[in-house]
Each structure stands twice: as structure tokens, then as C-alpha cells.
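One protein chain is absent from this view; the other protein chains keep their places.
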Amino acid sequence: MRYFLRRIGFFIATLWAAVTLNFIIPRLQPGDPAEIMFKKLQGKDAELDPAKIEALRAMLGDPAGANLWDQYWNYLGSLARGDFGISYTYFPYEVKTVIGVALPWTLVLVGVTLIISFVVGTLLGAFAAWRRNSRFDSFVTLGSTFIGTLPSFWLALLILFAFGYVLGWFPTAGGYDASTPGWNGEFLADALYHSVLPASVLLITGPIGWILGMRNTMIMNLGEDYVRLARAKGVPDAQIALRYAARNALLPSITGLALALGSMLGGQILIEQVFDYPGLGRLTAQAIDNKDYPLLQALLLFTIVGVLVANLIADVLYGILDPRARKVTS
Amino acid sequence: MALLEVNNLSVRYEPKLHRPLTAVDDVSFSIAEGEFVGLIGESGSGKSTLANALLRLTERPARISGGSIAFDGRDLVTMNEDELRPYRWRDISTVFQSSMNALNPVVRVIDQFRDAIELHSDLRGDAVVDRVKQLFGMVMIEEKFITAYPHELSGGMKQRVNLALALANKPRFVLLDEPTTGLDVVVQRSILEAVRTLQAEQHFAVLFISHDMGTVLDLSDRILVMYAGRIVEEHDSADLMRNPLHPYSKGLMGSYGDPRAQTVRITYVPGRPPDLSAELTGCRFAPRCPERIERCLSVDPELLPLDGARVACHVAQLQAHPEPGVTVPPRSPAFAGPEFVKSDDESKQALAQEAFVSVDGVSKVFRTRNGMKFADFTAIDDVSFDLRRGAVTALVGQSGSGKSTLARMITGVEKPTSGTITFHSLDGEALEVGGMRSGALRDYRKRVQMVFQDPYSSLNPTKTLGYILSRPLRNFGRLSGAELTKRVDELLEIVALTPASRFRNRYAYELSGGQRQRVVIARALASNPELIVADEPISSLDVSIRAEILELLHNLVQDSDVSILYITHDLLSARMLADEVIVLSGGRVVEQGRALQVIRDPQDAYTRKLLDAIPNPFADLDRPAAAGE
Partner (left out) sequence: MSTGVTQPASSSDLPVGGPELAEAEAQAVEAAGPRWWQIIWANRKAKVGVVILSLYVLVALFAPWVAPYQGTRTDFEALLEPSAEHWLGTTTSGGDIASQLIWGTRVSLLVGLFGGLFATAIALVIGMISGYFEGTWIDEVLSFLTNVALVVPILPLIITLMAYTEDRSIWFTIFVIAITSWAGAARAKRSQIITLRNRDFVTAAKFSGERSWTIVFREIMPGMSSLIMAGFFGAATGAVGAEAGLSFLGLGDTSSVSWGTMLYQANQQGALAQGLWIWLVVPGIALAVLITSFTFVNFGIDLLSNPHLREDG
């Protein structure tokens, strides 16, 4: 029980730290952050809408030039109400709404490819470890190492260039062509068609981490005495690989998977940018281009909270799956 | 027909980057149904490699390179994994050396029994649970622990569980590979007793592998002595004790003495085993052998029958069947090599010396935090004693007795909760050890030095021996330049690492365990200390060389004014080195007195328990060593 309380304590403390960090970042530069932002924005679009200024102030937790402490409380208050302000990029829509539109795109694209990558990567890694030093192992290990050195967005550019432009097999930008998104076959097929290229990049680069991680832990576990004992017991090879080595080696991957699922909320910024895919990642890139601070900060907070929740779930799960973890104090 | 028959078995290691070596070389022996056979060997003898081969668990880069292992008449070596499976755990089971990791940490104990039982029998469901409960009963563990996870069990309990697991399918042959190494002496004793009782009841055959001659002799009917990949002697236990044939066996026997004797003598085998990856000619033990003759250096001796036993030694054979023109030393059961002698008279003299460290009413309470709750644990409870100049005092106790905590307080690492420790230095100062700040503590350490248990971890692997020895000389003695080098060389020579110039620039990992411990002792001597605290300095060394280190420490006390506080769990070695023995149990001194007196006439029940835990097959044997009375 203490283990779980500790994990929840860590979650709350980290959440607070993240929220506060988000409050501090805009104030790191000397001077009034709102003033600085006004100046930057004025350079961008000449006539600054008063509503935008208001939105900016609200985001900074500073509706009436209050002191830092009050600003902080106002900021926490608006977060609690779920009020992240208004996006300039998609003015006059609220940040909440903008994120809500982009979220499903990322969830489906990144989520599905992540889960496939995890399953495929873990299996390949486990098998490579089991057949250590075989040709399969060297192929998988060398292949992963090679792909791992390629910058993923460059790989995305190459794939887009080859299959989108040169061969023309797939669309070069966007998430769909159909005018109205909706739950109809035509739209879904169209969306699927658009997602082939970005998904393929994610499926090429995605499994690498899982392969190498699983292979390492599995090799370590295969050297443990309890695996040797299982062999002495006459447990069949397949069972040793699955029930002894792989089961134990999978435990660390669970934390990894949870973290990856959590950080999914940040979208795949670079990949979505390359394919102009309408998810959270492209939203981030747009927010950067337009100096859309309310949107940018909400996205950051959103990602962090996602990761923290996922991390909490992973810790709890780990505590249930590995009886030793509950004993460890830190 | 024997149950297990091993013929000309060889196991080779063929690593990619190192020279290949044959770790088990042409080994043959057999074990009959229900027989208890001991296999004794020291580090590097190939005993664990042999164990793995017998279980067909040999893994790359090792492989069985020749010979056969016939079980019930069928050769295990040529079987594939599917053919082997029916034998595994039903006929042949094992208890591994590192008991701590042999159980899968994330699976409940009962489930680890379940797969072993269900794979090889028709028992299912509740029948399995009943069987596990029955097995737990055999090894005397409460039934409620069947659903525990391994980390919830103590070290001793884990090893009992492993033993129960080995017996799950009523095997015909159980291989015990150092089953109690690393466990406390008293726990060790109780587990071995369980083994003996169960073996007597169930009549399974056992191959018991250990480096500890005492326990092997105690338990086994017959003994195999292994050295450098070969079996050098095979002998019935009782006969081996009285009449060892191979000089190496004699050396191992000689490492034990009767602690009750007025004057104890124990021998040691100088040097170290050969490098098996090099070209070897002649007898592998010849370079360390005090009885060797010309032939030993050129002709490899075969394992041949002699007096109802088998021995691989030219000299032993020639002693029994003389050849004209070849002279051999006369036959003797004693090892003709160097010997370390400790007499009770020395102790009497030493105890007349003045006391210079007084431990007075010292207690140590540790406060541990468990969530919000604090728990006090009294590690040392009102302990008082004196250390005498030029004497060796042994602090004896099991793990958890508080002996290491006490040592830490005497060296100033830890502060007593109450009571005082006073150090009267040679220059007349009386130092209060408890309340020292870092500067004073540094000065104090010039006077009190330490020798550690594990010479592998007490020497920095990234530093040369010269650097290691120069640091205390520089820091305490303010030496530098040629003077420093000269003193480093002197220290190396004091501990017999000669010539010093050859060792100065070497790293610790290039030395053997015994040599490392010599370096550790040299470092302790560098500051000309008045007291050396030696914390189990020989327990991680091979038995056959332990006396060598004891002798070195003994000579230091004789030749200089230094005193030693010797911390150990082993009463025999305490008797060998110490003048006075203090027995510690549960943080209290339960017995204190002249070494021989404590051993011969223990007053406290706990001391007697410790004495009983020492496997001492020689106790009722008439040995020359005991004749001193």
C-alpha cells in the first residue's frame, strides 16, 4: 500500500511542478511577459485585436496587473476551470476547442502505430535474444541500429518524396480530401489513404527502441539462475523463453509503453509537420510559427499531464506485476 | 551397475578472444544408487564446470568435448534436449550454488513447484498443493510460505525451498553445487543436517560439490579431490582422513587443525593453480608440491588404483611400489609444505601486555524509519573489553551479532550511542574515539588501519599497486620522491611480493586473491599503525592458502608492536591467530577469555553452538598436531 501512496504522492508533486514550470517559462525573460508578447505580436499583425490582448492576459493569469502571487493563483484557477484562453491562430476559437479537433487525428495515427510498434518490436527483440548471435539476431540488431541513426523527419521527407511526389501513389499533404469529416465509409477510406505514408514512417522507426530494449533485458534474464534452473527442470524451450525470460523482461517495457502512450499527446511534431497531418504535432508547429503562446502552453501542459498520468498507471501496474517493486522504497 | 558413470569427460572453453582451455580434463568416476559422494575443489578446479556438464547445462563458449555420462546405462551426452527431458528433475535434480537467484523473483514459490511437478508426474490441482506442503514439512518450513514470493524468504529459507524443490519428484540423483556457500555457519549446519537426514530416508544418490573439506568429509561416503581440471584422488572419507595419498589432499587436510590442541599447526600450499590455457607438461600440482621428484615435472601422472583408492601421483605410487634407482620421500599423511604454528604460551605472554584500547559500556542503537514509524534496533548492547598492545584479539560471532558494528566504532566510522572507546597512543595521548571530527579522525586513522574481507573490492581496480601504497605514505608520512619509492618497495617486500619492482606498476586484477590480500595488508602497514582491524581477512580466500595470510599477520604482531583486532565467524581461525577471544551474540559479549580456554571449555551455550557448527571431522582423529599436549 505504501508503494502506491508513494507513487500517487510523486504524481501530485510532479504535476504541481509541471504546472508551475508552465507558469514560470513565459516569465523567465526580464520585464512584463504580457508587454513582451504584445510587442512580438504587434510585429506580426499590425492591428492587435483587444480581445486577443485580453486572451493573452488571461492566459498569463493577469487580468488586472496583479502581483506575481495573485497571478499564480489566477492561473491555477483558470486551469482548474479548464480555461486555457483563446488561440490566435484559430481566433476566436478557444484553445480547448482547437486541441479537441486535432486530438483524434493524433490519437488514431500515433496510437495505432505505437501499439503495433510495441508488439512487433517486443516480439522481434525477444526472438533475437533467444536466438542470440544467429543470423536473424544480427539482421534485426544491425537493421535497428542502422535505422535508429537516421533522423526520423528526414526519413519522412524521403518517403514523402519517393511515394508522394516521384511515384505519386499517395497524397502529399493533409489528413483527408473529403469536404466534411464524418463517420462515413468514404471519409474513413480517404483518411486511411492519407495516413499510409506518415504511418509507415512511424512503423519503420517505432519498433527500434522496443527491439533493442527487449533484447538487452531478455539476454540479461536468460543468464539468470532461475532460467538455468528451469532448463534443469526440463521445462520446454518455448516455455522458458516465454514464461520465464520474456515475462520478466517485459516488465521494464511496460513503464516504457505507458510513457510512450502518454507522450503521444504531444503528437509527432516533426513527422506531422512533414506530412502536414492535422494532428497535435502540426498544431504545435503552427503555434510556433504564429507565436500562439496560449496554444503552445496548453499543448505543453497537455503533453506533460498525459505523461504523468501514464507514468502513474505504469507504476501502479508495475507494483501489481512485480512483487519486488512494492518493497523498494524509492 | 552404477547409477551414474562418467567416463573420460572433458569440457572445453573456447572463447573468441582468449586462449581456449580444458576446464574439465578426462574425468572418470561413478556413483552408485543411494551413495553420497563428495567432490572437493578450490576456485578454478573445474568443479562447477563439471556440475554443469553432468546436468547437461553447459553453455557457450564451453562445450563437452569428449567422454560420456551414462545415467542408468544411457549416455546423456549424446541425447538431444527432447530425449533428455524425461530425465530432468524426475531422475536428476540439483540445488544451485547461488540460491538467492535460483527462484524466479516474480513468481510465487508454489507455482515454481507446480511446473516442476506437473511436467513430470500425473499430480494436478490440490494433489500438487499437498505434495508441496509435504515437501515444505520435510525441510521444516511452515506451510504458509508456499504462497510467498522468493524475496519474502530469508537466505536460509530460500535454500531450504531449493532443496525441497530438488526433491519434488523423488529423484534418484541430486547434485548439490556448494549449496550453503554464503550462508551463516549455523544456518549452513542446519541445512546440511536436513540434507543428511533426507538422504538417509529417501536413498537418493548425491554428488556434493564444495570447497570446504570439513563439510564434505562430514557428509560423504566417498570423496573425489579435483585439482586443475583433473580428479587427483578418489578415496573413502574415513580413509582419506587418516591416510590421504595425493600431496594436494594432504595440503587440504593440513589446512584444518584441532583448535583444542595446546599448539596448533596448520599447513598451506604456496603458489596458485596453473593456467589451464597454457601448455602443461608433467603433473599439474608439481610446481606447488613439496614431495615432487624429477618425473613429476615431465610425465603427467594417471589416476591409478592404490590401496583401494585411486590417486594421480607418481610419488604415492612409487612409495607403495618402489622402483630401483628412484628415491622418493618416505610416506607420510602430513603435508610436507610450510606450516603455521600457534602455541598457547604465546597467548599467555600476549595477555600480560598492557591494555591500550578500552571499550567501556558501549552501546549502539540504530534508528530505522519505516514510513512514519521509527523503530530502534540495538546492535551493540553495553559491551566492555580491552585490547592489548602486541596481542591479537578475536571478535567472534555470526552475521548480525554486531561484530562489524563494533569494529566500525573502534575505527571511528560509527559513533557509539552511549559508552566510551578510549585509545591510549604510544606517545602518551588518550584519544576519545567517539567524538572525533574529520581532521582528528584522519590523524586517528594513522594509528588504526583496516584489512578488509574481500581483496577484490578493497583495491581500486584503476590504480597501480605503487599508487595504492604510496597514498598513506604521502598523506600520513609526508614522504615523496625516491624516499617514497623506497618505502613502497619495502612494504611490498614485507608482505613477500618480491621483487618489488615487478609489482609496483601492476594492477590489482593481475594478482591472485592471496596476493591481493597481501597488498591490502601492506597498505595497512604503511602508516605504522598501532592497531590493525582485520575484518574476515581470509574468508574469501581458498582454504589451502588461508594459513599463509594468517601467518603473515601473526609475524607482523611478533616482529613489531602492532596489535590486531581479528573479526571472524570462524572459531578455528580465531584460535589460530588470536590470543584472546571475545564471543559476541545479539550485540552482547557472551564469553571472553584466552583463546584456548574459550575453545576447550566454553561457558556459554552460544559459544558451544558455534563450536558445534564447525565441521570438524578431525576432532576424534589422532593427529600429530594434537600430540603437543
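A few points about this structure:
In this document, chain identifiers A and B correspond to the written order of the chains, with residue numbering beginning at 1 in each.
Please note the rule applied: a residue touches a chain if its C-beta (ideal position, glycine included) is under 8 Å from a C-beta of that chain, and two chains touch if they have at least 3 such contacts.
Since this is a predicted model, take the numbers as computed values, not measurements.
From the options B:Ser527, B:Ser560 or B:Gln597, the residue with contact to the unseen chain in the full assembly is B:Ser527.
Annotation: of B:Asn80, B:Thr327 or B:Thr462, B:Thr462 touches the absent chain (contact as defined above).
Residues touching the missing chain, restricted to chain A, are 10, 13-14, 17-18, 25-26, 28-29, 40, 133, 145-146, 148-151, 153-155, 157-158, 160-161, 164-166, 172, 259, 263, 266, 269-270, 273-274, 284-285, 287-289, 291, 293, 296-297, 299-300, 303-304, 307-308, 311, 330 (touch as defined at the top). Counting the whole complex, the residues of chain B in touch with the unshown chain are 15-19, 61, 270-275, 277-278, 286-289, 292, 411, 413, 442, 445-446, 449-450, 452-454, 457-463, 468, 471-472, 475-476, 498-499, 502-503, 506-507, 509-512, 520, 523-524, 526-527.
By our rule, only the chains that are shown with their structure count from here on.
In whole angstrom, the spacing between the mean C-alpha positions of chain A and chain B is 54. Partner chain B is touched in their complex by these residues of chain A: 2, 224-226, 228-237, 239, 244, 247-248, 251, 321-324, 327. Taken together, the chain B residues at the contact with chain A in this complex read 55, 57, 81, 84-90, 93-94, 96, 98, 101-106, 115-116, 119-120, 149, 151, 371.
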